[in-house]
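With one protein chain removed, the remaining protein chains of the complex are shown where they sit.
Residue numbering begins at 1 within each chain, and the chains themselves are lettered A, B, C and D in the order written.
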């Protein structure tokens, strides 16, 4: 899985019928120090996540293993909202105190 | 899914029989600020998209989950036309006012 | 799918029994201006393509969706020979006038 | 498979029901000289590995081939703990004498 922050949404009226009603988020990849990278994906939400949240998303065929995405042309799915992450013994992310990326207020 | 702009077409007379009649588009990857990147794929259209449009495409086995691509040797499919996209609270793309990439008129 | 030029061949006598008799091509990735990039794959031919030709190849599980590659340990297949490609309204490739990469005669 | 070191953990209370109870590790990619690279994944543990250990992880659909991950939206799984690795005839890694990355004590 990859670590990302939900930074936006995509609106589409003309799309494959199998993805009707699915929520499409812009998810920007995060570094281990929780800074946004240039790379991003558009992912379907399967856990009721919201703008500004730090999440995990699965890519490839794994993205079709949720009840919401089974059998659909979806290659990325948000499947977990991150509460805490620690690296080398340090708490690098804590949802409770998250204010969004440095210099940018959280969107939610 | 990835964000791209349809910038061209590929014509092929000799191809695997399973992709006969499928439309092949050149789709260039877009950054979050909707500028074209160097990377691109050739993708099958499943939603009646057209030249110049900003779209989402799915890669890998997800690309075979549309009625049009099921069971075919296709690893990328355009499965949504983007109307609007917003990032960090700003509208970064609006189909209604899209004139193509800066310095380049929309092809359609 | 990705755009590539067939630039070479691989000969292997000791290989998985399921790929016996399959033709193995060296396919170099092409940019939108049809210049060869450093990256390349070794792909199975499913359309009778030949050295020097510009082709499309599929990667991943899509590569097993041709009659020739079904159920085999193959992750890249040439599935179309490109006749023409146009980008931003310009004809960037025309098989009829293709002489191979600049400075290098076509191999065929 | 890729070579990585388990450097952290992810805690998530809101996640897809199919990944409840799975342990989520932050795994940082390693070079051939066993130094940590910038890239990382979040992977499910299937072998009882622990913080600081050098492991192999599988990506893509392979990540669902363990009893622990079958049918779940998981695209990376730790499936082996590395005891020794040698490259060009030299022992580049030995678990028995591993003290973690240079300048950083092992976390375990």
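One rule holds for everything that comes next: contacts are C-beta pairs under 8 Å (C-beta built on N, C-alpha and C of every residue); 3 or more make two chains touch, one makes a residue touch a chain.
Bear in mind the structure is a predicted one, so any value in this text is a computation, not a measurement.
Residues of subunit D that touch the chain left out of view are 1-3, 31-32, 46-49, 56, 58-66, 69, 77, 79-89, 92.
Contact residues of subunit C toward the unshown chain are 7-16, 18-19, 24, 26, 28, 38, 40-43, 59-61, 63-64, 71-76, 104, 107.
To be clear about the criterion, only the chains that are shown with their structure count from here on.
Residues touching across the subunit A-subunit B interface largely differ between the two copies, under half of the numbers being common to both.
Distance between chain centres (mean CA atoms), subunit B to subunit C: 21 Å.
Residue positions 61 of subunit D each touch two or more of the other chains. A linear topology is adopted by the chain contact network, the touching chains following one after another without closure.
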